[in-house]
Every structure is written in structure tokens, then in C-alpha cells.
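Accompanying notes for the structure given below.
Only one protein chain is missing; all other protein chains are in place.
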Amino acid sequence: MAVQKLPLAKALNESLRKALETDPKVLIMGEDVGKLGGVFRVTDGLQKDFGEDRVIDTPLAESGIVGTAIGLALRGYRPVVEIQFDGFVFPAYDQIVTQLAKMHARALGKIKLPVVVRIPYGGGIGAVEHHSESPEALFAHVAGLKVVSPSNSSDAYWMLQQAIQSDDPVIFFEPKRRYWDKGEVDTEAIPGELHKARVTRQGTDLTLAAYGPMVKVCLEAAAAAQEEGKSVEVLDLRSMSPIDFDAIQTSVEKTRRLVVVHEAPVFYGSGAEIAARITERCFYHLEAPVLRVGGYHAPYPPARLEEEYLPGLDRVLDAVDRSLAY
Amino acid sequence: MAVQKLPLAKALNESLRKALETDPKVLIMGEDVGKLGGVFRVTDGLQKDFGEDRVIDTPLAESGIVGTAIGLALRGYRPVVEIQFDGFVFPAYDQIVTQLAKMHARALGKIKLPVVVRIPYGGGIGAVEHHSESPEALFAHVAGLKVVSPSNSSDAYWMLQQAIQSDDPVIFFEPKRRYWDKGEVDTEAIPGELHKARVTRQGTDLTLAAYGPMVKVCLEAAAAAQEEGKSVEVLDLRSMSPIDFDAIQTSVEKTRRLVVVHEAPVFYGSGAEIAARITERCFYHLEAPVLRVGGYHAPYPPARLEEEYLPGLDRVLDAVDRSLAY
Amino acid sequence: MTVESTAARKTTRRSSGAKRTASASVKKGQGAEPELVQLLTPEGERVQHPDYDIDLSADELRGLYRDMVLTRRFDSEATALQRQGELGLWASLLGQEAAQIGSGRALRDDDYVFPTYREHGVAWCRGVDPTNLLGMFRGVNHGGWDPNTNNFHLYTIVIGSQTLHATGYAMGVAKDGADSAVIAYFGDGASSQGDVAESFTFSAVYNAPVVFFCQNNQWAISEPTERQTRVPLYQRAQGYGFPGVRVDGNDVLACLAVTRSALERARRGEGPTLVEAFTYRMGAHTTSDDPTKYRADEEREAWEAKDPILRLKAYLEKAGHADAAFFEELETESETLGKRVREAVRAMPDPDHMAIFENVYADGHALVDEERAQFAAYQASFADSGAEEGK
Partner (left out) sequence: MTVESTAARKTTRRSSGAKRTASASVKKGQGAEPELVQLLTPEGERVQHPDYDIDLSADELRGLYRDMVLTRRFDSEATALQRQGELGLWASLLGQEAAQIGSGRALRDDDYVFPTYREHGVAWCRGVDPTNLLGMFRGVNHGGWDPNTNNFHLYTIVIGSQTLHATGYAMGVAKDGADSAVIAYFGDGASSQGDVAESFTFSAVYNAPVVFFCQNNQWAISEPTERQTRVPLYQRAQGYGFPGVRVDGNDVLACLAVTRSALERARRGEGPTLVEAFTYRMGAHTTSDDPTKYRADEEREAWEAKDPILRLKAYLEKAGHADAAFFEELETESETLGKRVREAVRAMPDPDHMAIFENVYADGHALVDEERAQFAAYQASFADSGAEEGK
């Protein structure tokens, strides 16, 4: 059956399975991705079906995981690497930034690095330190990387397919607190382009732009605003590098107001880039400054404080109100 | 003599000497900082005068350098760590982001991490790959770190003193292509606050905000603009985290136009944060969108292309003109 | 069957992944594996070792036993509290009591400990209030104790990082001319991290007074030690120029003797030592983990026969070092501890919301001040307007 209702994590699992079936060069690598199927079960059953040669439990060393994935890519493989949690990508940061991102350019295009780095990210699951972070800006700033994040099961399935097919390194951020949310996946649909945003809800008074876990919050905020008679458009950006500025511009030229929402700290976050560029593009259209709702300039707090730290419905609505008050 | 004319690198050297003299807990650590005095001679002569116990040549391992510096700080030392070039800080990125930045908060304030990480950064010296980058945004986004950069000899001397005295970890970016530029240093002056910006040139028509190596370019641009009758104010931001938004706001409320200049890529760079926040603060004052001049979204190019990649006088003036045309 | 031969079998059984046949090409002669240091057999027989011995009074032996029992009691209470929803997560040390108590009791007060997230037994030896360990697992903080009160650093979650902190701290000890030592705990999985290798390099080059204590509990979540190394881990040290020793990690006496010797070596200025405590993670990796997905029950059962607590108990009884009254009293003490911990956890308040903005910096930061003020105003707006319903 082509259309199934799947939790987001299962959609990713199906997508990986499809990739392993379709292309013998695709490999899955990471800590505990084998028998255990990953701590979130995203790779569940894959080692059993495709063997230890293709679904590879690695030593506990993230730099080694990404570094050897680069070598495998040079040999013609297409490794899909799993980083267990957002906060554990940093030991691999050097390999990602100085090697993975730059090798294609260094070789004047003569080699390609089709490596996908999957990172479950974001908070809201009551976890301990380093398990709830949103470091996407630290990758999007780096040329040579593409950075994306699906918000729902269908995108999870298709965007991962597209990331694996891409000849560029893709940092694939998975909204871990949405892993269990179910959504329809049509495995025979024709997916949208990987780096294009999508209008998820139409509106005329204000645009909310978000990606990954915050899209759901924005949709809820838009519904709540509707009840107060405010028509809010919701854009699912899907890609943080490149950013689909054209889509945001189109929306803002209509609504004249923009609020960007992400879990990552606001300071130097993706909202800054969007605010700066959209203000430049839409200077005469904007009725209010672009507002940003996101994390504070503080380490991700202990679980009992995360509700206050994370942008939730109220904070988004507060920003909507502030924007509309201009 | 209290006032001396010193090249910026020598001012740093004098500052380190002063710190070693004043506080027996201050240590210098890094690759080649001992006999060689560092590849830029910033630590020249210090090992000879203070011994191998205080000026420490380390193994070639940046994570080890920062990681052991953290341990030394826990033991009561104040390590000043040298990273040889901007592009080589990434092996230490995990220790900086997950440990150095967060340990004070993790310990609910019970321990302090007075570690300074000195990084010569930026281009313009005709170097090979990884020797010309400007990664400041990748640190400024991270709570727990302070990020600063001097633009001249006096600030080099004083800001380094202040960074070493700070009980917080400070990432100290040194504008390597200005190492040889001479400037007056008054070692008995009362320095300004570490994280406050400074108006380096007064003007009324437009504000240029920059830091580190780009301040000089902005001053030249302001002088050139003056000849065309445009009065440009130049702000030396000095600190990228925190950013002195009050100072920028004050200037922009006067000039109503802002151009931010940095070598780092524009995309997700510090200019984005400044543009976003200043637009919010000065929405009704700005006559033009905040414009940004910086590096492109591409790996730092080979030396023979760096002139085109780096923001120079012409590109800054072009942005000034574009802003004034609004 | 000795612990050693089990391991050897296991290596053969599990090794896979490489397409080509791996011949036994590592020259075994060069660094022939010395025996596992053991002073107490799984049956509780006291045996001698030429390099390591220890002479403990009955009092001291009972003390070690008490430490292990109370640690295990605390640990099982924490597991229960997690199931009851009082903790978000728990990382049990079940099975590793001997490694932790043995090494922990080898320390002097002025020594400094850098733990992973599982050293509850070492924390106990250092005098850290067990309740304090639970804060981070409950989600009220990221580490609730002052590391300098008991010379016990905060738990570190990023695998391997703390070995470098320990090395740097030890470099500082040497600079101070003190004769304290430092101990860094890490796991078999952690041995693969570059940071751990760098800590070996730095400590060797600077001759730092640090003991690297690796609890090889044979699993890194779902991965057996063969995914990290193809030779015993203690051998790693030699290539960095310092000694490595493998000790029976379920033998508290051997762990105490070997760690003490390594610490003394550090104090004498002879530099680092790697101790590999060969033990077993009897429970799940954490309460989030399901080991049935990846390991056979028989393995665990085999290790139950080597239980560190039963082993010492057998010896205490055989040697007449403890009587029924001692065991009964300890039982009562255990229950009291369990109760105290349970009550303390339940009483543990949620942190104030404003804590988000506390201790981000020691010297302050303008943006944090600004965000704190905005947050306070925003919170106040709910109080004012009764907007709570909108939530």
C-alpha cells in the first residue's frame, strides 16, 4: 500500500529501508544502530535484514564515525550516519566542518561527498543534559553543508530519500519529540523539492515561519489566533541551508508581518538570518520588525525547566500579538 | 614608560607578560608557544623568562589543550590557551562547547572556568587553507562563552588583560593581519569595559559597525566617504558576545542607517544578529534596511582570490551608497 | 571458569563485520597478557598475587561490604523511583559495586575524582549525599553538588571528556608540588573516544599524577567491547608509555589493592597508570534501555555467579569476619537509606523558573540580563491578566 499512517520515526525507518534496497552503496553507520536499532529505533530491523556489512555498529567515537564515512564516500559508498543525540555531534564537528563540508571544493569538484548525518535534535522529552539541543545554526553557517529538518512523517520519509540521493553532505535534523507523532506517508507521491518551504496553513495577517518540531506549535498558535479573528499563515521552512527566502518573501509581501520560531537560542540563530534578509527584501512591505521566538542565551536547562525555555503556544501568540500591535 | 607605540602582536605579548608577572596562576599553553614563541611570536620570550612550567608547549592536539586547560582551571589556574590558526580550533570545539561553556552553569555556579582561548583569525595574509577563517559566530551562538576581538594595539593589550581577569571563558579572536600594525599603548590608562563598543569616528549620515580586522577598512571607507560629503560614523564593536546593542542603537538613532561589516560569511553571521535586533529596536528610526558586508557562502578561497572574497574598501562603500540610496 | 577465559570465548563468538578473515596476527608474545589480578575468587576464596596484596582488618572488610550493600540499595531505590516517575532516568551501577567501592576506598581525601554518570559507588565513598546524585536524573539540575566539597567532580555525560579534565587537574597538582592524585573514570565504550587517547598522551608527556580507571562492563549500550577493541583494554597504556593492569572488577579487594598501588605510583611522581576493571553491567544501560534487544540472558546469569557482594559475603562468613547481627543491622541500615532517599527525592522542589538565567556566566552578560528581564515581565503578564486559561 502506498499510503500509510506512520509515526515520524517509522517513516524514517521505512525511508532508510527503501534506500538500502534501492542502492547497494547506501550504508547505515552509528552507535547502537545495529541490533538495538538505535536508541529511538529509527534503524530497527535494518541490520537483521541487510546485514552487518551495511548496517554498521561503530566504535563510540563520533569523529571516527564521520571521518570513516568520508573515506567510505570517497570509495563510492553513500553513508548515512547517525549521531545519537544533538549534544554528541561536537566531537565530529571538526570532521564535518573542515573535511566533509570543504572537500568537494578543495578537489575543485572532482570528488563528491554524499554523506548524510542524521541528528535527532531538540527538547521536550524530559531528558538529561546534551540530549535536547538545537545546534542547526552551527552547521548552516558553514558553506558546503546543507541543513534540513522535516516536521512530519511524509517529509521525514521523502526528505531523507532526497538527502541520501543528494551528492552533497546533508545534515539531517530529526525533531525527536515528534518521532511518535503519526502522519500519512504516500510512498508513491512525487515529493516537493528538498530545499523548498511549504505553506502549511494559509493566512493574511501575519506569517509564522518555523521548521522541525516548531511547525506543530505554530499550527496550533495559528488555530488559536484564528479564534481571535487573526488570520495567520504558517510556513514550514524545511531547509535551514539553503533557506527558501523566496517563499518567505512571497508570504510576507502578502501578510506584511513575520515571526520566526525555533527552539535554538535566538542569539545568532536562524531567525537572525531570516530577519536580516527578509527585512532587506521586504523593507517597504513590513509593518512590524521581524520578531523571533526561540531559546534563551543559556545552556539548555534541566528537564523541569524546559517548558519555560522552549517556545510554546503562549510565547508564539505573545509574539503574534506584539507584531500585530505595530 | 607607560605609553609605547607597539605592533598589535607585541602589545599582546606585553599583555601576556604582565599577566604572568601579576598572577602566578596564569599559564600559557599551546603548540609552539615555548621556544619558538608561537608562529606569530605573540608569546616570544615568555618561556625563557617564566619557565616551562608556566609557558607550556603542548602535544599537537587541540581538544587535549582545551580539555587539560579546563582541568587546570578547576585546580585554580588561569590558562591562556593559544590555538595556532582559526581553522584548527575545531578539534577543540567539543570541549569548548559542551564543557568549557557549560560547566559553570552545570555546577550551579560553584566552579568557575577562567580560561582564555586565543585564536588568530581572519584572512588577508596570503595563507593556505584553514589559515584565514573567521568562525566567531560559531562561538557567539553558544551561551557560556564570551567572544571578543580587538582592532588595535591598545585594545589588544587591555582586552587581553581583561579577558584573563574574567572569571568566564573568553574566546579571544586576534586579527592576524593587523599583528604588524603599530598603535599606541598606554599601560597605565584606565581601559574601557571589555564588552562595550567604542565610537571610533563620529558621523551623522550612516553607521558602520565592525570589529577586529574590519575596523580599519571601515575607517578608510569613512574617510573616503567624507571626501564625497558623506558623514559616516564608525563603531568598533569589540565584543561579539555580548554585543553592545545599546551603543549601536544610540548611533543608529542618530544616523538612521547601519551597515555591518565582517570577514566571516554573511549567512548566519554576526551581522544577521545585529540586523535583526537593531531593526527591532530601531524600527521607526531606520531609513534603510541594515545592510551586511562580509564573506560569501563559500569556503575561504585560495589566497589569489582572497581580495575578492574579503570585504574591502569598495564593497563597504558600495553598501554605504546602497544604504544612502534608500 | 575464570573471568578471563569467558572474555576470550566471547571475543571469538562475537567478532564479525570484517569481510576478510582476520587471522590471529597480533604478536601475542610481545605484550603477553599477565593474569587478571584477583585476590578473592568468585567463591569467596582469598588468593594471593605476587604484585598486589592487601592486609585489611575485619573492620575494614566489613566496611567495604557495607559500602557495596548500601550502594546497591541506593541504586535499586533510584531504579524504583524512576519507575514511579520520580526520576526521568537512572543509570544503574548494578554489578559494578566492587570496582567502584574498591577504587573509591583507595582514595585519600585530597585526591580528586572525575566520574562518568555511573559512579554512584565512588560518590558514596567520597561522602557525597546520594540524594544529590539524583537531581540531574530528576531533571531539577545538571549536577547538584559542589565538586570541591568532596573533591568529586560533576557527572560528565559527553563520553570521555572528563579524562582530559582529570589530566589537566593532575598537571595542576604536580605544578603545586602536592602529592595528591587524581582518578578519572571511564567505560569500555569511552576508550574509543579521541579525548581519552589525548588524555593518555598529555598525562604521559607531563607525567601527570592521574589514574585512568576503566570499568570495562563489557557493554556500551548495545555494543559489546569487541566493537571498541580487539585486544584487552589495559594493553592500550603501554603504547603511550605507562603501565596498564587488568583487575577483576568484581573483586573489591583486588580493585582496592590495584588502585591504591596506582595512586601511590602517581604520588611518587611516576605518572599515570591505566587500570582496567573487568566487570559486568548486570542491568540495562539506563532505565530507557532494553537489553533483551541485544544480549542473551545466559550471559547475565553467568555473571551473577560472580556477584561482587555475594563474593565478599562468602569470604566474610567463611573467615568469621562478620556475624548474623552485622548482616541484620546492615539490612536495617539499607532500608533506612532507601527510605531517606525516597523521601528526599519526593521532597525535591522544582527549580524556580528564573534559574534558567542563573549561572550562565560568572561575571554577567548583557543579553542574559535583558532576556531575564523580558522573561520576568512576560511571566508577570500572566499573573496580571489571568491569561493562564489561554495555556
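Each chain gets a letter, A, B and C, in the order it is written, and its residues are counted from 1.
Criterion: contacts are C-beta pairs under 8 Å (C-beta built on N, C-alpha and C of every residue); 3 or more make two chains touch, one makes a residue touch a chain.
None of the values given here were measured: they were computed from a predicted structure.
**Q** Let's see if you follow the contact definition: name the visible chains touching the chain that is missing.
**A** Counted over the whole complex, the chain not pictured touches A, B, C.
**Q** Can you work out which residue in B:P59, B:G76, B:G109 or B:G192 touches the chain that's missing from view?
**A** Of the listed residues, the one touching the omitted chain is B:P59.
**Q** For the chain left out of this view, which of A:D49, A:D167, A:E184 or A:E307 touches it?
**A** Residue touching the chain left out of view: A:D167.
**Q** Of the residues C:Y112, C:F137, C:F152 or C:Y206, I need the one that contacts the missing chain.
**A** Touching the chain that is not displayed is residue C:Y206.
**Q** Spell out, residue by residue, where the missing chain touches chain C.
**A** With respect to the unshown chain, the touching residues of chain C are 17-23, 25-27, 30-31, 174-175, 177, 191-198, 201, 204-209, 226-231, 235-244, 265, 268-271.
**Q** Take the complete complex as the reference. Which residues in chain A touch the chain that isn't displayed?
**A** 53, 58-59, 61, 63-64, 66-77, 91, 94-95, 98-99, 102-112, 143-144, 146, 166-168, 195, 241-246
**Q** For chain B, which residues touch the unseen chain?
**A** The list for chain B reads 31-32, 34-37, 39, 52-53, 56-61, 63-64, 87-88, 90-91, 126-130, 224, 267, 296-299, 301-305, 308-309, 313-315, 317-318.
Criterion: only the chains that are shown with their structure count from here on.
**Q** Which chain has the mean of its C-alpha atoms lying nearest to the mean of all protein C-alpha atoms shown?
**A** A
**Q** Farthest chain from chain B, going by mean C-alpha coordinates, please.
**A** Taking each chain's C-alpha mean as its centre, the farthest from chain B is C.
**Q** With chain centres taken as the means of their Cα atoms, state the distance from chain B to chain C in Å.
**A** Chain centroid spacing, chain B to chain C, equals 40 Å.
**Q** Rounded to a whole Å, what is the gap between the Cα centroids of chain A and chain C?
**A** 35
**Q** Averaging over Cα atoms per chain, report the distance between chain A and chain B in Å.
**A** Centre-to-centre distance between chain A and chain B: 31 Å.
**Q** In chain B, which residues are in touch with two or more of the other chains?
**A** 91, 94, 98, 102, 105-106, 143-144, 241
**Q** If you look at chain C, which of its residues touch at least two other chains?
**A** 141-142, 158, 194-195, 360, 365, 367-368 - these are the residues of chain C that touch more than one other chain.
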